[in-house]
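Removed from the display is one protein chain of the complex; every other protein chain stays in position.
Moving on to chain A:
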Amino acid sequence: MTAAQLSQPLRLRRAAPMRTRARFADLYAAEWIKLWSLRSTTLTLGAAVALALYLAGSNSAGGTRLPTGPSGPIDPNHAAFDGPSWIPSMIGVAMIGALALVGEHASGLIRTTLVAIPERRRVVVAKAAVLASVTAATALVAAVGGLLLAFATTPGELHGRSLTNPASLDAIGASVAVLPVCALTGMALGALLRHAAATGFAVCAVLGFGPLLIRPDGNRLATDLANVMPYYAWGRLTSAGRGSSGTMTAGEACLILAAWALASIVVTAVVLDRRDV
């Protein structure tokens, strides 16, 4: 701020790149910095993992709510991938996705971001890629950790206490898919609503009390509605056909999850592209 400082020219070296188009790796890295420089990210993801592990452990050890397998003891897959136990994690990562968009709009940061990268759709794709990869890693930790914990704490003799048995692999894969889907859904809701409280309510409605209120065991309409929810698609895959949501095939469940992810990215991109910020 002194005269001496002012006299120093603030020129970029000529070697610095003059890009006509941002490299995707740079956009990804920028969104990565933005995500991890907020304390709430670490807290929420940490809480999601801790809760998933705790519930897996308590489900297998206590087994109060869970059906017992045909042979008597609790199936560790059920303990680690008990549906309602995963809802907090789903909502948690969806909130991170939602805040990635709502936070930008509410603070006005979106204008700074879009002056730096005027090509809005690529900003959305980079944001989605960061959210998806971070939440997939979170899901992997929660799923594998939960399963190991369930193996360790399930009472009685059990065959196939291995992560590589097909049912466990399916359940891990489905979980690694569902948390990114939830995060992207949150992002799309954030883009549509832009308001923190409204988005929070919408996230809880779609991922929380939606699946609890509309179940695939009622009438035809309720079953169809439930089947298109990420929660039941995930449930179909984790229970590998033994669960309650047996009204769709595993392929359909995968398609539903993919459709949610894709639709969320498209909705966010289109909404942001058309809106005055």
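Going forward, contacts are C-beta pairs under 8 Å (C-beta built on N, C-alpha and C of every residue); 3 or more make two chains touch, one makes a residue touch a chain; residues count from 1.
Keep this in mind: contacts and distances are computed from a predicted model.
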Just to verify: the chain that's not displayed, which of "Two-component system chemotaxis response regulator CheY", "Cytochrome bo(3) ubiquinol oxidase subunit 4", "ABC transporter ATP-binding protein" or "Multisubunit sodium/proton antiporter, MrpB subunit" does UniProt list as its protein name? "ABC transporter ATP-binding protein"
Just name the one of A:G46, A:P84 or A:G108 that touches the chain not displayed here. A:G108
Which chain A residues would touch the chain omitted from the figure, given the whole complex? 1, 5-6, 8-13, 16-23, 26-27, 29-31, 33-34, 37-40, 103-104, 107-119, 122, 276-277
